[in-house]
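On to subunit A.
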Amino acid sequence: MTDKTPIVVMKGITIEFPGVKALDGVDLTLYPGEVHALMGENGAGKSTMIKALTGVYKINSGSITVEGKPQSFNGTLDAQNAGIATVYQEVNLCTNLSVGENVMLGHEKRGPFGIDWKKTHEAAKTYLAQMGLENIDPHTPLSSISIAMQQLVAIARAMVINAKVLILDEPTSSLDANEVQDLFKIMRKVRDSGVAILFVSHFLDQIYEITDRLTILRNGKFIKEVMTKDTPRDELIGMMIGKSAAELSQIGAKKSRREIKSGEKPLAEVKGLGKKGTINPVDLDIYKGEVVGFAGLLGSGRTELGRLLFGADKPDSGTYEFNGKQVNISDPYTALKNKIAYSTENRRDEGIIGDLTVRQNILIALQATRGMFNPIPKKEADAIVDKYMEELNVRPRDPDRPIKNLSGGNQQKVLIGRWLATHPELLILDEPTRGIDIGAKAEIQQVVLDLAAKGMGVVFISSELEEVVRLSDDIEVLKDRHKIAEIENDDTVSQATIVETIANTNVNGKEA
Partner candidate 1 sequence: MTTATANKVKAPKKGFKLDRQMIPTLAAVVIFLLMIIMGQALFGTYIRLGFISSLFIDHAYLIILAVAMTLPILTGGIDLSVGAIVAITAVVGLKLANAGVPAILVMVIMLLIGAVFGLLAGTLIEEFNMQPFIATLSTMFLARGIASIISTDSLTFPENNNFDFIANEIKIIDNPKISNDLSFNIGVVIALIVVIYGYIFLHHTRTGRTIYAIGGSRSSAELMGLPVKRTQYTIYLTSAILAALASIVYTANIGSAKNTVGVGWELDAVASVVIGGTIITGGFGYVLGSVLGALVRSILDPLTSDFGVPAEWTTIVVGLMILVFVVLQRAVMAVGEKK
Partner candidate 2 sequence: ACGSSSAGGSNDGKKTVGFVAVGPEGGFRTANENDIKSAFKDAGFDLVYSPTQNNDQQKQIQAFNKFVNDEVDAIILSSTEDSGWDDSLKKAAEAEIPVFTVDRNVSVKDADAKKAIVSHIGPSNEWAGQQAAEFVNKNFPDGANGFILEGPAGLSVVKDRGTGWSDKVASNIKVLESQSANWSTDEAKTVTAGLLDKYKSENPQFIFAQNDEMGLGAAQAVDAAGLKGKVKIITIDGTKNALQALVDGDLSYVIEYNPIFGKETAQAVKDYLDGKKVEKDIQIESKTFDAASAKEALDNNSRAY
């Protein structure tokens, strides 16, 4: 191992933002032909470390050498020219352009008359195919594919540069198991060709599956560099969170199913709810205190169904009864007024309001339901903000920071706090644990269970079948924008049951 010469050496990297030292003397060494993971809790400084390497942030002290040459990049372009390809945590693509254009931007194939679009699109097609997106026409507008697919497109884009270093910041957070395996296949191929890969993920399974070496950060400080195979999980977790793994709250067994009393009226009763082109009519009952999981593959329509329930999109068919009343949920405002809340999977575009403070981001939905001219009294507001920052362990615990300056995982926690603050009776959570560290994930899962126990109806949408199976009372299975099955989640049900259901049922509900 050590006989290799490192390709990237970062030493004593320190980065300060107004009021925070995001990194404090961190070292990182990348070797060719290895997958190296940056490990740490939300806000530990992983993304910041990556941005320091690629010149997005200027370092206050420390040194960076790439292939033995000292470097200080002035932006991603320089980094790219030096052979570093990066996929950042938040998807950074141009939604106004087509998928193919996004993949090839800056690397279009040129012919005698400038860009040769035919060749460019062909090239894009091959790169997309590598990511398992062979059936996506490169001409498709990026805006029309889901955020998860966009993530894959971003990775395909990174492949275009013949990089010596490939950086992937939480690429798997929105992928399902299949996609993750596809991605790993590619990562192995790339690694074997001698490229150094820097990888960030909060899934320990994935870490142990793909990585060779780990660098652990905590609170912006360098803790240790270790070889993956020599480090047991407990020890790793201990290093990441600074206490022993045993102290970590664990949700062990599967939730026991909530029994529905006969004659009990559902909290929400939906019949034939659908919207042409996005989701076919669906029947659905959600009871008080019940967690309903939506399971399905990428693009199966889980998000679309969630959005219809919240009125984010207008349904064009179906009836919707809530709390025994016929309701017409035509927009989010009406939904919130009826005590229905929805936390989006698309954090950057539909979730955070970047320049507003954490405080304002928590309060804003509650405020909107109260109306513009009925401000929340300061005391009450402070109490709410404190409560949810505390409960969800948002770090740093400073409510007056713009939310865009928080780490990805902490942004997610703030958003969940926003919806809880409205005291919903039905809470729809779309990928709530995306990008959340292992400690916080368990906490959020616990929050979901607690809320249900207190009588809230919860819709839980996640690409991680494991957590869907563990938390849900009922699981709705979707495929190709149809609901194909409803599974009562008892002890006989496992992830495999669901995968089988998806594979063996076609959209008419018949066995395939």
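Selection rule: all candidates are chains of the complex that A comes from, given by their letters.
In this section, contacts are C-beta pairs under 8 Å (C-beta built on N, C-alpha and C of every residue); 3 or more make two chains touch, one makes a residue touch a chain; residues count from 1.
No experiment lies behind these values; they were computed from the predicted model shown.
K.L.:
Which candidate touches subunit A in this complex: 1 or 2?
P.N.:
In this complex, the candidate that touches subunit A is number 1.
K.L.:
Spell out the part of subunit A that touches candidate 1 in their complex, as residue ranges.
P.N.:
Result: residues 56, 75-77, 79-80, 86, 88, 92-98, 101, 105-106, 108, 113-115, 132-137, 139-141, 144, 157, 161, 178-179, 181-182, 185, 297-300, 479-480 of subunit A touch candidate 1.
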